[in-house]
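The complex is shown incomplete by one protein chain, all other protein chains being positioned as in the whole.
Showing chain A:
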Amino acid sequence: MDVLYFAWVRERIGEPRETVDTDATTVADLVRELSAREDRYALAFSDLSALRVAVDQELTAFDAPLAGAREVAFFPPMTGG
């Protein structure tokens, strides 16, 4: 699946998007999997209360299932307007 990062999450991870081969069943599983992979992920995901997640371009929660998901995006709280 495609994993996208925005704002300071993108800067900490060092790339805007990547394709991840994963068996994670929830967003939280994916976060654990990525965090275990390299320090830059662990740093970006160290405080989930400071992050938001969208699955297939819809805001959702970290316990959301990933079955059938094509795109997961992580970003800080939004500051539009």
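Basically, a contact is a pair of C-beta atoms (placed from the backbone, for glycine too) under 8 Å apart; a residue touches a chain by one contact, two chains touch by 3 or more; residues count from 1.
The rule we apply is simple: contacts and distances are computed from a predicted model.
Of "NitT/TauT family transport system ATP-binding protein", "Oxaloacetate decarboxylase beta subunit/glutaconyl-CoA decarboxylase", "Molybdopterin synthase catalytic subunit" or "Oxidoreductase", only "Molybdopterin synthase catalytic subunit" is the UniProt protein name of the chain excluded from the display. By the touch definition given at the top, chain A reaches the unshown chain through residues 4, 6-8, 54, 57-59, 71, 73, 75-81.
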